[in-house]
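Heads up, the thing below is written out as structure tokens.
For this depiction, one protein chain was excluded, whereas all remaining protein chains were kept in their positions.
For subunit A:
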Amino acid sequence: MAEPIPANIVAQARGIVKSFGGEKPALGGVDLAVTPGKVTGLVGPDGAGKTTLIRILAGLMTPDAGEVSILGGSPAQRLDSIGYMPQRFGLYEDLTVRQNLLLYAELRGLPRDAQEAVFKRLLDFTDLARFQSRPAGKLSGGMKQKLGLACALVSTPPLLLLDEPGVGVDPISRRELWAMVAELTKEGIGVLWSTAYLDEAELCDSVYLLSEGELLFSGPPADLTGAIADRVISVTGFADRRRLALTKALDRDDVIDGTLQGRAIRLLIGEGHPVPDAAALDLGPDTKVAPTPARFEDGFIEKLGGGPEGTSKLAAAYREIPPSDAPAIEAKGLTRVFGAFTAAKDVSFTVPRGQAFGLLGPNGAGKSTTFKMLCGLLTPTSGTGSVAGFDLRRSAAQARSSLGYMAQKFSLYGDLSVGQNLDFFAGAYDLSGGDAREAIERVTQIFELEQHYKRNAGTLPLGFKQRLALACAVMHQPSVLFLDEPTSGVDPVMRREFWTHINGLVRRGVTVLVTTHFMDEAEYCDQVTLIYRSRQIASGPPDALKAQAGALTGAADPTMEDAFIALIDASDANRDEEAEAA
């Protein structure tokens, strides 16, 4: 060995370069170290290079340049010391929980007589003992991840590589996973936890922040947040004009980022600028400014050079949706039954014109079913829905022409160029001739798509895919927008840009229905409804839900995620009581 590896490091990577032939290498010279008994975070948006780095550490891929050392040897020599949980395909969906464990035990060469004890420990640890004979494919997202973790732990490895264990997992299971990993670090295991959720970064002992294959930051998360600690403020006191206030604030030179937080707005002030007071912000006579704790995301945004301006070009060029007292979206007792399973039961709400409405809930709780019923993709078993005043059953075609839709997964035509996709969607929404040309030109300019106009949509960088999807959804200037997990996996600057557009559109009178699992994004909504186990368990403005949760748990200033967990816990307790009473 040229340089000795410090004794307190289980895995070390130096100058890792890996290219798959794209314009930019997937990893452009990345250093990383995992220490025993600590959780090391590998944080970054989709496409940052996290999975590539983990696969190199696990010995599944060789880097083009740089060296990897696991406990002083190459990954191939130390395979027995590495526990690896891949993002997907780790489990055999047709095998039961127990059979999966057995398979991994055999693969790991765990002696037969030791197996029983290990399984018992792991099943207790993951709380899966009750589900031993259930096929892995029938588990919920959270339970799958726990089983995946258990499979990676059949032999206790000194190094545990976890590739996005938090994806597709509801906040409650996510907390449980973190608690499990904390247990493991007590045993001295070095854990590398990769994630696209920036709030998870704050839970790590040290963090490597990746973006487009480059390391933006490494060190304890507090170092990143500490650098901006006194530059984050919460501004309140402008009643219902919060969207306008945010737009104005973001257009200022000294504000580099801002988000809506219920009725408040949260601002990050650029380095070297004095923190403005209420008078300087000029947002109204009752404005109050208070410091608020910095978050990892704020630091990331600053590293990326700040968020976008507050004024949305899309909204500026959008038509004004005429005011109306009739609800833009209405759900009346929507119920959908699949065989013996009720996916959504009696879901009702109304969204007035010009509001953002959030559908929240864990995966599989019924929010997608509700969403699909409202945009006409699923026929309700009972109940009715209407969009822009058109009943979904009787005038589906009219309802469809007044809505814009953006799917969770990228669902444009990947083999068609950007321009051809725009042409197709213009035609699909009845735009022809000059109208179509004008609409295409408008969105091309707004979303800066000229540079990629001839490129196949499937090969675009993630951010541009998202922009193109939004462009296709709004070309015909619909009065209602349906967005299914629109910002999943994109970097925070891209998320800001996205919400800037949404805020601008809402101010133009567009009604937005959005599903999201980012609890902070729920704060952008005027109203949210929380769907859990096929039912609506709470509805109201974000602040009201937070207050409700505060009353339940006694917490002083709960976050949206705290509210989510408290309300679900309360619902579970209620259900148990009902079950006992019956």
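Basically, a contact is a pair of C-beta atoms (placed from the backbone, for glycine too) under 8 Å apart; a residue touches a chain by one contact, two chains touch by 3 or more; residues count from 1.
Here is the rule we go by: contacts and distances are computed from a predicted model.
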| item | value |
| --- | --- |
| Protein name as given in UniProt for the chain not displayed, "AIM24 family protein", "ABC transporter permease", "von Willebrand factor A" or "Carbon-phosphorus lyase complex subunit PhnI" | "ABC transporter permease" |
| Touching the absent chain when the full complex is considered, from A:376, A:509 or A:558 | A:376 |
| Hidden-chain contact residue, picked from the options A:292, A:348 or A:401 | A:401 |
| Omitted-chain contact residue, chosen from A:58, A:315, A:359 or A:426 | A:426 |
| Contact partner of the left-out chain, one of A:70, A:436 or A:449 | A:436 |
| Touch list for subunit A against the chain that is not drawn | 372, 375-379, 397, 400-401, 403, 405, 407, 409-417, 420, 423-432, 436, 456, 482 |
